[in-house]
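Here the complex is missing one protein chain, while the rest keep their positions.
Right, subunit A next:
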Amino acid sequence: MAVAETTRPTDTVGPAAGDGRRPTVIADDVHIVYRVYGAGGGRGSATAALNRIVRRRPSGRVREVHAVKGVSFTAYRGEAVGLIGSNGSGKSTLLRAIAGLLPVESGKVYTDGQPSLLGVNAALLNDLTGERNVVLGGLAMGMSREEVRERYEEIVDFSGINEKGDFITLPMRTYSSGMAARLRFSIAAAKRHDVLMIDEALATGDKKFQKRSEARIRELRKEAGTVFLVSHNNKSIRDTCDRVLWLEKGELRMDGPTETVLKAYEEFTGK
């Protein structure tokens, strides 16, 4: 991105299409390959490694995982797009690439502004207190110190971490996984987003928090151009999305209105 994200104007650039549909995310034949070290066959002995170095062959212990294979689609402003598919089908990987957090092997992802990804496993710093994580997370997302100070109470209240006592001053490693996920979601949701991607964040937390976060997502959707939602809960896809992409083994298997795709998917999974 040539323009600093903090100074990007939010008004529209270029002409609107005849039917008023403006693309916000374009994926053009996207391939994503992970390289995993220390996996692969058992030949991890010193002699084998030396042999590889001497012969200048790439290490046999690096394994390539072709996670996304040639996915193309165009998402438009005002759309809520659901992503479905079985575990390991490449949904989260694709979202990370759209957010620009993971490089693509080939193909291109074009976006309108800086997409933001709200993930459950958006790692923060476990050895630091919740308090510090709120501040650091906010600053890393590009908020100013004043903004972080203003939003601090709101973020902590929203996360509900302090409902059962003063937990925000404890290191994050002492949190339960649900608590940590709630705090992470609260931090990420504190910012305005152009293109918003939510990776199963709805599934974290108890009923009360789920209600709260769904309301916040609706709010964010009003502000955001496009929303992507990964979920294994078909009900929440039906409730929030008007279009669904179905990924299977890294390939885009179907792309269409929610009902049509979900019906085919449910047939496929044998429900």
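In this section, a contact is a pair of C-beta atoms (placed from the backbone, for glycine too) under 8 Å apart; a residue touches a chain by one contact, two chains touch by 3 or more; residues count from 1.
We adopt the following convention: contacts and distances are computed from a predicted model.
Here one chain is missing from view; checked against "Urease accessory protein UreD", "Quinol oxidase subunit 3", "Transport permease protein" or "Aspartyl/glutamyl-tRNA(Asn/Gln) amidotransferase subunit C", UniProt names that protein "Transport permease protein". For the options A:102, A:220 or A:241, the residue in contact with the chain missing from this view is A:102. Considering A:135, A:181 or A:241, the position touching the chain not shown turns out to be A:135 (whole complex). Contact residues of subunit A toward the unshown chain are 1-6, 13-15, 17-19, 21-28, 34-37, 65, 72-74, 96-103, 108-112, 114-117, 119, 121-125, 127-128, 132, 135-137, 139-142, 144-145, 171, 251-257, 260-261, 264, 267-268.
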